[in-house]
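The complex appears here without one of its protein chains, the remainder shown in place.
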Amino acid sequence: MQKLVKGIHQFQQSTFASQKRLFERLTKGQHPLALFITCSDSRIDPSLITQTDPGELFIMRNAGNIVPAYGAVAGGEAATIEYAIGVLKIRDIIICGHSHCGAMGGLLAPDQIAKLPAVKSWLGQAEATARIIEENYAHISDPQALLTATVEENVLVQIENLRTHPSVAAALMRGDVKVHGWVYKFETGQVFAYKPEQGQYVPLAETLVEPKEVPVHLPAI
Amino acid sequence: MQKLVKGIHQFQQSTFASQKRLFERLTKGQHPLALFITCSDSRIDPSLITQTDPGELFIMRNAGNIVPAYGAVAGGEAATIEYAIGVLKIRDIIICGHSHCGAMGGLLAPDQIAKLPAVKSWLGQAEATARIIEENYAHISDPQALLTATVEENVLVQIENLRTHPSVAAALMRGDVKVHGWVYKFETGQVFAYKPEQGQYVPLAETLVEPKEVPVHLPAI
Amino acid sequence: MQKLVKGIHQFQQSTFASQKRLFERLTKGQHPLALFITCSDSRIDPSLITQTDPGELFIMRNAGNIVPAYGAVAGGEAATIEYAIGVLKIRDIIICGHSHCGAMGGLLAPDQIAKLPAVKSWLGQAEATARIIEENYAHISDPQALLTATVEENVLVQIENLRTHPSVAAALMRGDVKVHGWVYKFETGQVFAYKPEQGQYVPLAETLVEPKEVPVHLPAI
Amino acid sequence: MQKLVKGIHQFQQSTFASQKRLFERLTKGQHPLALFITCSDSRIDPSLITQTDPGELFIMRNAGNIVPAYGAVAGGEAATIEYAIGVLKIRDIIICGHSHCGAMGGLLAPDQIAKLPAVKSWLGQAEATARIIEENYAHISDPQALLTATVEENVLVQIENLRTHPSVAAALMRGDVKVHGWVYKFETGQVFAYKPEQGQYVPLAETLVEPKEVPVHLPAI
Amino acid sequence: MQKLVKGIHQFQQSTFASQKRLFERLTKGQHPLALFITCSDSRIDPSLITQTDPGELFIMRNAGNIVPAYGAVAGGEAATIEYAIGVLKIRDIIICGHSHCGAMGGLLAPDQIAKLPAVKSWLGQAEATARIIEENYAHISDPQALLTATVEENVLVQIENLRTHPSVAAALMRGDVKVHGWVYKFETGQVFAYKPEQGQYVPLAETLVEPKEVPVHLPAI
Partner (left out) sequence: MQKLVKGIHQFQQSTFASQKRLFERLTKGQHPLALFITCSDSRIDPSLITQTDPGELFIMRNAGNIVPAYGAVAGGEAATIEYAIGVLKIRDIIICGHSHCGAMGGLLAPDQIAKLPAVKSWLGQAEATARIIEENYAHISDPQALLTATVEENVLVQIENLRTHPSVAAALMRGDVKVHGWVYKFETGQVFAYKPEQGQYVPLAETLVEPKEVPVHLPAI
C-alpha cells in the first residue's frame, strides 16, 4: 500500500497540475470514445495501450472479459453496458482478450479451479467457449496454442452474448453501435482485431482505420 | 475509433519499447500490489492516480463500484474477488468511489433510470446505500452534498458486502487482507480514505502510510 | 374433453392401423429431421404444414416461440435444445413465428398483460424485440404492420439467443447445424423464411431448397 | 430440410385449400378445447392422436413434459399456463407422458446426461419423480417396467407442480379447470388416463367420457 | 434486552435444574414428534399451545408460515424440511397459520407493503393464496372475515407447495408422513384443523385423535 499512497501524492503534486483543466472540464460530464471491456489482469492498461486521456474510455473489467448473455446474470455487466449505450450514447464497444489470461487458463483446466466456486460459476458464462474448444480444436495439442485459441474464441463468444442485450441489439440494427473483437498480446505490444469477412484475427495495424462492424440483420419489413 | 487505433500504433512505436523488459518479465505471471475496485467512469484512471505500472494493480470496474453481497449475484464480481484472494494472494483491496458518479446519481433519482431496467436492477445491490441516505440524511437538501454522502456511504456499504465473501472473510480473520474505502475527487485530484476509528473520510495525505484495516472479529475460541 | 376422447378412439380404430409399422419401428429410437420451435398457439400444426409423419419433427412449443439466451432461464428450452443437438444430433433448427401471435401482441401492449405476471416475466426474454420495435419502428403506425414487424424481429432475436447456447455455438462453428428463421401466416398458408444475405423474409417457395445458414464466425486460428 | 420445404409446398397446394375457411375464421381468435402439455419427442403428434383440427389444442412441449412448480423457473411453462387459463379461459389441462421417453430415461441414468448440463439442470424439476422411484420402486428390477413407472409417476408429480400455479389453483378451487394425467404408448396407440379414485392409470377407453378431476380442497369458510 | 437477560438468569437458576436430566439426555440426539411450521409472530408459542417439552417439536418459523414450492427459493425452508424428513425421519408436518396475521394482512393490502420490497417479494410465494381470495371470495366484504379466509386458504396453498418437495412427495406416497393444516386463534386459544373429507376447518377437539392425512396418489403400476 505504501507504494500506492506515495504514487497518489506524486500524482497530486506533479501530473494532476498539468491536466487540471482537463479534469475541471470533465466535471461537466463524460463523453467517452468507446466502451472498453477487458480482463482484470494487472498487465493490461487500456489507457496506456490506446494512449488515451481521462474521459476517453468507459471501462468495464472482470476476470476473463466476460459478458453474460442477456438475462443470465443480474450483474454489473448488463448495467454497465446499458448505461454506456442508453445514457452515454457510446457508439463503439471493444471486447479485448489478452495473452496469458489466467481465467481462460482456468476454463481449460477445471481441476485448477475446483476450490474456487465463484470462479467456476462465473466461467459458466464462457461455457460456449469451452464447448467450441473441446469439440473443434481437438487437433491442437500445444497448450500455448490452445490457450491462444481459447482467448480468441472467447472474445467472439462474448460478442455473441453482448448482441443479446436489448440496448445493443436495437442500436446494432440501426448502425448506431459497432462491436470490435480484440486480443492484446502484452509481451509484444501487439493488438489483433477480428475481421468477420476474413473469419480471423489480424494485427490492428493492417486493418482499415475504420473497421467494419460485425454483421447484423437488416430491418425485416 | 480512429483515435484509438492511432493511439495503439503510437504505443507500439514509442511507449512499448521503453517498457519491453517489464512486459517480457510479466509473461511469467502477475503479482499485483492490490485489487482496485472502481467505477467504469471514464474520468478515473487507476494507474494514473496511483502512478503504477502494468502488473501492479488488479482492476475490477463496473458502474458504481458495486460488490454484491456473497450469493446475491453469480457474476463477475464474486469471481474476480475470489481469484484475487485465492490465486493471486492479494493482501489489499481498495474500493474507490468518485465525485460526480452517474450511477450514484441514478440511485438518488430512480425516475432517471426508469427506462434502464438493467441499471435499476443492478442498483438493487446498493439498496442499503439508498436506505441509509433516505433514512439518515433527510436533513441535507443540497443535491451536491447529498451525492457526496451517497458516494461515501456506498463505499462503506460495498465494504460490508465484500466482507461476506468467504475468501475475504477467512483472510480478514487472520489479518491476511486489508480493505480500504476511498473516494476520488477527480476535479481536485484528491483521494479521501475512510478511517474507521474516526468514523469519517480524511484526505489520504493525512493518513498514516499504513492505514489500519476495517475492524474484524477475532478468533472465537 | 368429450371430443378429444372420441378423437382418440377414432385414431385407435382407424389411423393407427395404417401407421402401425411406422410406430413399431419408432420404438427403436427417433431420428427427427429438425428441431421445430414454435408458439403454443392452437392455430399452428407443425406436422400439418410440413406434411411430416411421427418421428420427423422434434418440437418445442411455448408462448411466443421464445428461446432465452444461455443462462437466462434454467428452463425447458435450454434442455430441449441441448438434447436435440447433443443426443439426437439434429442438424436443422427452425424457429417459426406466426401471424396474429397473442404473445407478441402482449409485448406491444404491456397494459394488457399487467395482470399476467408470469407472461410479463417471460416476455422479458423478448425485451430485445421490444426495444428494436420501440427504437427502430417508430415510423409505423398501423397496428397490424407493427405486429408483423414484431413477429419477424422476434424470430431474429430468438435466433441470436439460440446462438449463445454452447451446444449450438460449437455445432454452428463447424457447420454441423443450420438455423432457420420462419414466419407462418396461417390465414394464407404461406411460410416466409429469413434470408440473411437479403436482410429480409421471402416466401419459402422462392428460397433455394437448401437455404444458406445464418452466418457464423470461422475458426479463429 | 428439403423434405420439409417440399412438404410445405404440398400443404400449400393441396391441404390448405380444403381448410381455407377454417384458417380464415381462426384469424378472429383461438378458442382451444384444452391445453395439451407433452414431450418434445418426435413420435408424439397431439393433433393426430386426438384427431383435432387447427384451433383446437393449445400445445406446450418440452423435453420430459415437465411443469416446474410455481416460482421455480421464470420460464416458458409458467407463462404458457397462465396465458391458457387467464386469457384463453381453457378449462381442461392434459399432461401427457409417453412410452420410451428419453428424458425420463436420463432421469434414471444420471451418468448418461453428465455431459448435458442443461438437461441435468432441467431434470431437477422432476427430482420428486426420481425420489419416488428411488425410495418406493426398489423392488422393480426390470428396466422397462421401471421406465414405465417413472413416466407414470412423473405425470403425477408434474400435476402436483401444476397445481401450485396461482391461476390454476384459483380456477381449480371453483371447478373452472380440470387436470388430466395421461400416458401415451405410441407403439400400440393406447392412451392411459390416471384415475385418482382408483389410484392408477386405466386405458382411456374404459374411463367415463367425462373423467372426474383430480381432487382439490373446497372453499374453506 | 434487560428483561431477556434477567429471564435467562432466572431460567438458569430455577427452571433448568428441574429439566437437567432431560437436557443431558438430549445431547445424544433429538427425536421430535413433528415438524411445526408457523409464523414468526410473537403471539404464537408452539411449545406452550401443545404443552411440549424441549426435544419434542422441530420448529420452522418465518413471516406468514410460507413454504415456497420446490425449486422456487433456495432458502431455509427447503433445507429445513429436507432435514426433518431425511435425517430426523419426522412423520408429521403441521403448517399452522394464525388469527391477526400481519403477513396475510399485507397480502390483502399490497399498498401497505410497497416500502417493504423483501416482504413483497416473499409474499410472491403466497400468490396462489392472493389469487384464490381475489377470484373466489369477492362476495365477502367484511375485512375480518376476509383475513380469516386468507389465513385458512394460505395454509392449504402452502400444503400444496410442501407436497412438491421431493422428500415429502416420496414419503407421502408410501404413507410415511402426514401433513396437517391448522389455524390457531390465539385470542380464544382454539386450534382449527383442516379436514379434507369435509373440505373445511373444524375445532381440533372435534377431530379424531388420529386425523386422516391429506389425500395423495397411490402407487401407479
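Each chain carries a letter (A, B, C, D and E) given by its place in the written order, and its residues are counted from 1.
Methods note: a residue touches a chain if its C-beta (ideal position, glycine included) is under 8 Å from a C-beta of that chain, and two chains touch if they have at least 3 such contacts.
Only a predicted model underlies this, so the values are computations on that prediction, with no experimental measurement involved.
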item: Chains shown that the absent chain touches, full complex; value: B, E
item: Sites on chain B contacted by the missing partner chain, in the whole complex; value: 68-73, 124-125, 127-128, 130-132, 134-137, 140, 145, 148-149, 152-153, 156-157, 160-161, 163-167, 169-171, 173-174, 194, 196, 199-201, 215, 217-221
item: Where the unshown chain meets chain E, residue by residue; value: 1-12, 15-16, 20, 23-24, 26-27, 30, 32-34, 40-45, 47-52, 54-64, 66, 68, 73-84, 86-87, 92, 94, 99-100, 102-103, 115-119, 121-124, 165, 167, 178, 180, 186-191, 204-205, 207, 209-211
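Basically, only the chains that are shown with their structure count from here on.
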item: Most widely separated chain from chain A, with each centre as the mean of CA atoms; value: E
item: Computed distance of Cα centres, chain C from chain B, in Å; value: 44
item: Approximate Å spacing (C-alpha centroids) for the pair chain A, chain E; value: 51
item: Chain B, residues touching no fewer than two other chains; value: 117
